[in-house]
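This structure is in structure tokens; I'll ask about it shortly.
The full complex has more chains than appear here; those shown keep their coordinates.
Letters are used for the chains, namely A and B, taken in the order the chains are written, and counting of residues starts over at 1 for each.
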Amino acid sequence: MSDNSFGKLFNFTSFGESHGPGIGCVVDGVPPNLTLSEADIQPYLDRRKPGQNRFVTQRKEDDIVEILSGVFEGKTTGTPIGLLIRNKDQRSKDYGDIATQFRPGHADYTYQAKYGIRDYRGGGRSSARETAVRVAAGAIADIFLKQALGADFRVKGGVVQIGPHKIDRGNLDWDECDNNPFFCPDATAAVAWETYLDDVRKAGSSAGAILEIVADGIPAGLGQPVYGKLDTEIAAAMMSINAVKGVEIGTGFDLASMDGSHAGDQMHMEDGSPAFDSNHAGGILGGISSGAQIVARVAIKPTSSILTPRKSVDKDGKDVEITTKGRHDPCVGIRGVPVAEAMMTLVLADMLMRHHAQCAILPR
Amino acid sequence: MSDNSFGKLFNFTSFGESHGPGIGCVVDGVPPNLTLSEADIQPYLDRRKPGQNRFVTQRKEDDIVEILSGVFEGKTTGTPIGLLIRNKDQRSKDYGDIATQFRPGHADYTYQAKYGIRDYRGGGRSSARETAVRVAAGAIADIFLKQALGADFRVKGGVVQIGPHKIDRGNLDWDECDNNPFFCPDATAAVAWETYLDDVRKAGSSAGAILEIVADGIPAGLGQPVYGKLDTEIAAAMMSINAVKGVEIGTGFDLASMDGSHAGDQMHMEDGSPAFDSNHAGGILGGISSGAQIVARVAIKPTSSILTPRKSVDKDGKDVEITTKGRHDPCVGIRGVPVAEAMMTLVLADMLMRHHAQCAILPR
């Protein structure tokens, strides 16, 4: 029952700091006899890795994953899968100020307050580096769900707003996400964002973002009310990602100002199955999937590390001025996309197993 | 490890349907020797109960709580506290259409899809009736935290937007919440909302809402990164409440469009302690409380039960037109306030114990 575990049946337990020997996790509950090798996981990690274009941190990480257990002759065995990613880019350097000062917007102060000690190198445990293991675990979940749910299943995410600039939803095309450096599902917006983000970067500042993650091919019935609801687990999954400050399902916060007569998605029969006229609910009713597309949106704050000097305090209780140097993403939200996809996938894998255990064990 | 449990150390397990014999829960992990009686819990339930004014459902429920265990001679004993609230208002009636048809926006269809059976009376398990036990459990958490954290501790919630109408934050006064039927912290807004909600009710429709819950007197250090973060648990707690479709911490979704130079709360020394110039982070950094006020906002969709006829389908796969009758809240968000307060309190109680176990067991 580690606080560094996620999931009840399909679950993983994570460890590792930004600049320690390595990061990794133990993925447990994976069904046996799934085809799995390091080569199957690597492409998921490659989508997330830094240094791919000028809009993400230039830190070079190969993020090579090693499978330590749970796989035999190319198949999962049902035993826990240990995954390890060595930290390569641990250049010895002077962390001087960071060691004693608390960077605004970072977890420096709170880790110090909580533990009375902190690994300040690169943010230590609070670094987004930890999210690489989520992506690796999510890859296994994805491989499992593809086999369990078939060709209709797909989890896909993208950036739908960067700074104040939203996509035009008329242009929304999820396949477009892989064609631009922003995972943006609107090709036109992506062009404009390039200019915007260059400006932000040159100004030594940073931008926030809103991500949208959708899941198709999810059958009705997933979710364990009332404290293991599907949206509850999605909310927890997303909020656990670094820099996330908000989560909404379907129409989300905008539902507050909608009229009740339009908010509830009406139903009709379609090809012999119940279908919805709209999807304000984001595919979840009463905490259980409805068969409609699962839709979650996530707010990510601007990167906290910026070149502008700011006021802060240090360990000795003195006022200081602090400037964070080094290589930073102008918008951490971008690299959050594969992470949010992974977390959505992990939730769905766990939920499918939890549902299956209770509701598919006896014949109907 | 029930899916109907919430919390790791200070935890509760809930049961009960809207129109069954009763609802209740088992609250466990409560420290011994706390003064506790039914009379201490009842006022919390009274704040939530229906039938108090024309803006909430007229269903009459006394919501009388009985303590079944865990208290001896007026003190908690450290053993699990069983709580029971009998359902009084179970008038025998014709549920006819509801038994076979799926109400838009409700969990009727998804429960049927998941379980192959559902208690359709009043929504069964998916009814907001279940939230009464959260309020009862939250009362115990509140009593515990008041003793553990002292006079500075307070969890307070209110409605900050109803339909499209927001409060004027210049008027914000949490003590005002108890003076109007909306738990509205802005006395002026509350007057205008009365007219608005009367119109909604007369139109046979319903309105959504945004709640804000704040916690004061929370020391820096609470939160168990990275999957037991304070904001992760708050997000899960809030999203588990009926009709909630979004959760945000601090400035939340608006952080996405803020400039990085303003988003990170700068720090300074104040009376010998670190303090923050602003609170965009909502009192949480890296998943750990910072000592600033904890701020969460919750989006609640409009009540799904409205008098307007709508399209739906039935169990036999036929298209139908459905109208929900009876007594319903025009805005369920209002009665959500004591529930959201309770969930925030429960998260904080659990987090304090989890922090204490690991970080206060050895002398510093």
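We take it that contacts are C-beta pairs under 8 Å (C-beta built on N, C-alpha and C of every residue); 3 or more make two chains touch, one makes a residue touch a chain.
Remember, predicted model here, so these are calculated numbers, not experimental data.
Oligomeric state of the entire complex in this file, given as copies of the one sequence with 2 shown: 4.
As a working rule, only the chains that are shown with their structure count from here on.
Distance from the chain A centre to the chain B centre is 26 Å, each centre being the mean of its Cα atoms.
Remark: chain A residues 1, 3-6, 8, 14, 102-107, 109-111, 113-116, 125-126, 130, 161, 163-164, 200, 205-210, 220-229, 231-236, 238-240, 242, 244-253, 255-261, 263-269, 272-274, 277, 280-282, 284-291, 299-304, 306, 308, 310-313, 317-319, 333, 354-355, 359, 364 touch chain B in the complex.
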